[in-house]
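As you look at this complex, bear in mind that one protein chain is not there, while each of the others sits in place.
A, B, C, D and E are the chain letters, set down in written order, and residue numbers restart from 1 in every chain.
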Amino acid sequence: MSRVTRWLAPRAVAHAHCDIPCGVYDPQQARIEAESCYKIVQKYNDSTDDVFRTRCLAVKEERAELTKHHIDVMWHDYFKPEHVARFPDLHDVCWKASKQASLVKRTVDLGEAQKLLDLIDRIDMMWRETGGPAATRLAAG
Amino acid sequence: MSRVTRWLAPRAVAHAHCDIPCGVYDPQQARIEAESCYKIVQKYNDSTDDVFRTRCLAVKEERAELTKHHIDVMWHDYFKPEHVARFPDLHDVCWKASKQASLVKRTVDLGEAQKLLDLIDRIDMMWRETGGPAATRLAAG
Amino acid sequence: MSRVTRWLAPRAVAHAHCDIPCGVYDPQQARIEAESCYKIVQKYNDSTDDVFRTRCLAVKEERAELTKHHIDVMWHDYFKPEHVARFPDLHDVCWKASKQASLVKRTVDLGEAQKLLDLIDRIDMMWRETGGPAATRLAAG
Amino acid sequence: MSRVTRWLAPRAVAHAHCDIPCGVYDPQQARIEAESCYKIVQKYNDSTDDVFRTRCLAVKEERAELTKHHIDVMWHDYFKPEHVARFPDLHDVCWKASKQASLVKRTVDLGEAQKLLDLIDRIDMMWRETGGPAATRLAAG
Amino acid sequence: MSRVTRWLAPRAVAHAHCDIPCGVYDPQQARIEAESCYKIVQKYNDSTDDVFRTRCLAVKEERAELTKHHIDVMWHDYFKPEHVARFPDLHDVCWKASKQASLVKRTVDLGEAQKLLDLIDRIDMMWRETGGPAATRLAAG
Partner (left out) sequence: MSRVTRWLAPRAVAHAHCDIPCGVYDPQQARIEAESCYKIVQKYNDSTDDVFRTRCLAVKEERAELTKHHIDVMWHDYFKPEHVARFPDLHDVCWKASKQASLVKRTVDLGEAQKLLDLIDRIDMMWRETGGPAATRLAAG
């Protein structure tokens, strides 16, 4: 499927439901912040301007902190014991993702920022495989 | 396209780029918070428990505030003069969406929460029509 | 009324009232944060101390973010359709002010910090011309 | 100088200067949040709507917290030992103002909200009498 | 070492050191917020005042959120793979503590608030058994 086709497709097609308080979850919240980190690292490395580079480091700190927060929300709010039964490495993947976000605060190595995205994508996969999209997001009208 | 097919599809297929600081934008950030408001209103109306209902009102206040923040980010950070030229009602749609989020703080009317989602979907449409997905999000690996 | 006369005028002349939640508004909230940015830029340029200059950039980031927040509050919470009818460039002025605050994050050019103050003063003028002081602030006892 | 005269006086008459980081101070920041508390208490008492009243209590909590923060900033950031020498009750007034803001969180008594405004006005007076406006605010252009 | 003995033991006996950014950790940060929740639940149940009870629910929401944050910090920032090797239920205890903090948001059952304290005490025990006090806190002078 081409990019154009995908973006034209409806994003959700049925009424979602949830039975817990604040039952809306989406790993995209973590991914969006982690993409921010990735781009900041990229721009940092492409720049020689001291003011810009200092700002990159300060802003990356915040974005990586938000990434950690959204990973935590997935870990302790979305995932349930039955999900751990299905994915025995669930705790470990979330833990590694959090620790990778800490590392992304400390580094300007683009490969590390990519590893963070990859770990979030593994959380995203577990969310999808456990029915997350239909259970937690509302359908577009 | 079925829901299953859609979720199986890659979410982004090419390397994104941006030429401004912190160039990652996605109206899903606003929509996720607004869906939270929608579900909270729904649960509020389905409940007769005083403790639960009070919590719904307090939490909705925060979620609607986050919705406003993410709408603001789209308005003043993502959209550029050329986008206003293309969508003359751009300011008005963003303004109405912000005001609707204020209204959602004040009400427990589900129809108003739906109107907020609809207004965010209009912002989402303008983001898509102006090349937002490819320009602002990173491709999944 | 000239700018000087405006500053000489009493800031609140009658018991304020409001019929919406949280009806207290004053562009001084945005201006105070923007003045902070101005002074930080000034001090940055006057200094040769690396520790101090790095702190200036990190703190300016926060102050400019607060400026944006307070501009947003004026735009979507204080201003009403009748104000847009009276000031057709209202959306544009608020938009430019927000974008200027973003620029102030990125620069150490004092002229840009001054432009931000000037744009906030235009919002302040529209607030005054639409009866903002009497309608939104409480009179000193 | 009487209170009325004070309000009539220009708020900033010369280019401000400061020799410490972030030298912009204005008790209006505390007063604006405290006015918010006052109006919320007023509206709470005028309403019989349960949803509205619950929201009033939740929002007042935040506004009073911000009031405390801005009082704290005046106390420990603006005021210097020479100001305490001039106003021996400076610590006591700031302390009472902070404690009054705590009380305003707990009460829906409009008289207590007024007392908070009065205490902030005493801080404002000490700020003016110690040259605060000229020293800490920038002149309008 | 018994719990009583533990409380009698010195809290910091040597100059701490760390080789990672921000190496100061102490489960007391989580416990202090969780004690706040406990007392709020207690006071809620002892009161018949509607204003007070509504405030209890709103404030408890924030305090339980802070509790979760501090539990998360212990989990992903303090604990290392060798600690998991020593305490195989480390992930599970932290996960249950986070979920219990979520539950404490939802309930006014004092027993649930006590269970949260107990779970934090288990994290505290693992922190102590892994040398946390000496490694992460500074000795009083």
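Operating definition for what follows: contacts are C-beta pairs under 8 Å (C-beta built on N, C-alpha and C of every residue); 3 or more make two chains touch, one makes a residue touch a chain.
These numbers come from a predicted model, not from an experiment.
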Name every shown chain in contact with the chain that has been left out of the document.
-> A, C, D, E
Of A:Q29, A:T54, A:T67 or A:S98, which sits in contact with the chain we cannot see?
-> A:T54
Mind listing the subunit E residues that contact the chain we can't see here?
-> 3-4, 7-12, 16, 18, 21-24, 26, 28-29, 32, 35-36, 38-40, 43, 52, 55-56, 59, 63, 114, 117-118, 121, 137-138, 140-141
May I ask you to list the residues on subunit D that touch the chain which is not drawn?
-> 21, 68, 72, 75-77, 91-92, 95, 98-99, 102, 105-106
Contacts from subunit A to the absent chain lie at residues 54, 57-58, 61, 105-108
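Just so it is clear, only the chains that are shown with their structure count from here on.
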Given subunit B and subunit D, the chains that contact each of them | C, E
Maximum centroid distance from subunit E, chain identifier (CA atoms) | C
How many angstrom lie between the CA centroids of subunit A and subunit B, rounded to a whole number?
-> 17
Averaging only over C-alpha atoms, locate the centres of subunit D and subunit E and give their separation in whole Å.
-> 35
Flagged in subunit C as touching 2+ other chains are 21, 105-106
Graph class of chain-chain contacts, one of line, ring, star, complete, other | other
So the touching chain pairs work out to A-B, A-C, A-E, B-C, B-D, B-E, C-D, D-E
